[in-house]
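Okay, structure first, notes after.
This part shows subunit A:
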Amino acid sequence: MNDRPAKSEVALFVTCLADAIRPSTAFAAARLIEACGFRVHVPDAQTCCGQPAFNSGDTATARALAERFVEAFEPYAYVVAPSGSCMGMLKTHLPHLFADDPAWLERHAALAERCYELSSFLADVADFTPEGRYAGRVTYHHGCSALRELGVRTQPERLITALSGLSYMPLAHPEACCGFGGTFCVKYADISTAIADEKVDDILATGAKTLIGGDLGCLFNIQGRLHRRGADMEVLHLAELLAGSTDTRPAEASGS
Partner candidate 1 sequence: MSARDTVLARVRRALGEPPSDAKTIEAEAAALVPHLNEVRPRLDDSDAVERFIEKATSDRVTATVERLPSPDALPTAVHQYLDRGDLGPRVAAALPPILRDLHWDALELKDEIDRNEAVALSYAEAAIAETGTLVFPSSPTVPTLFSFLALHHLAVVRADDILPHKEDAYQRFVGRALPRSLVLVTGTSGTADIEGQNIRGAHGPRYLHILILDAS
Partner candidate 2 sequence: MTITYTSDHFKEQAHQALGEPNLQRALDRTTTLLQARRARAYAEFEEFESTRDAASRIKDHVLRHLDHYLERFETAATAAGCKVHWARTADEACAIVVDLCKAARAQTVTRVKSMLGEEIGLPEALDGAGLERVETDLAEHINQLAGDRPSHIVIPALHKTREEVSELFREAHGHGRRIEEVAELVQSARLALREKYFKADVGISGANFLIADTGSVCTVTNEGNAELTMELPRVHIVTAGIEKLVPSMDHAAVLLRVLARSALGMEITQYTTFLTGPRRPGDRDGPEEMHIVLVDAGRTELLADELAPILKCIRCAACINHCPVYGQIGGHAYGGIYQGPMGSVLTPMAASLAKAKDLPHACTLNGRCVDVCPVKIPLTDLIRTLRERIWQQQLTDRPTRWGLGLWGQVVRRPALYRLASRISARALRVWARGKPMIKRLPLDGAWTKSRDFPTPEPGGTFMERYRRGER
């Protein structure tokens, strides 16, 4: 196909949470992608993946955002997001919204095969092996969308354990949800908290000092509960861990 964009052009889907709350994650993601020899683009027309609308039943809004996404990201060779949840939406759920429209379905299908969650892009497409160092015990929380919608299972751990100086302590229940669930966590806050508590217990039981994750939604939920419970733990997005170790400038872990 000669209208395909050059293989080196990667569009970054920033995600709402990285954009507004934790830009470090998106900067780290961009640096990692560039470190792999790709050129990073940040399309201006991007907003939200549409999950809040889609998961609330407002398919009209979700559909409008779906079309916007396809239009804005079609020109690039790859689309990468530092979130399994947003990427799960963009890659696997958009066809539901285009179900009655073969033309959009086709356009989306062509784009979807070039869409990646960050860790799978780094590990599977870019064949990236981090060379840095991170001293300490870390554990990893798998976001449910990455795990089950995208089948991203082994990539994060492969990347983490490639760093030197680090000891990796896996969770006892890696398949368990953290209780975030988008709007669920505020609509049913007490159930969400009870689920988060089990996740927090699981994390603390590993003895790790740093929690890594691939989804800011989950991470904010877990970090919020950890902090409220008075637990002292550093919480990093995988991109920050990896970029902090490959780059001279360490990622900013928290605001202030």
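Just so we're on the same page, contacts are C-beta pairs under 8 Å (C-beta built on N, C-alpha and C of every residue); 3 or more make two chains touch, one makes a residue touch a chain; residues count from 1.
For anyone wondering why these and not others, all candidates are chains of the complex that A comes from, given by their letters.
Here the structure is a predicted model, which means the values were calculated and not measured.
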Result, touching chain for subunit A in the complex among 1 or 2: 2
Residues of subunit A defined as touching candidate 2 within the complex: 14, 16, 18-24, 26-27, 30-31, 42, 44-48, 50, 52-59, 61, 64-65, 68, 96, 144-145, 148-149, 175-177, 179-196, 198, 220-221, 223-225, 227-228, 252, 254-256
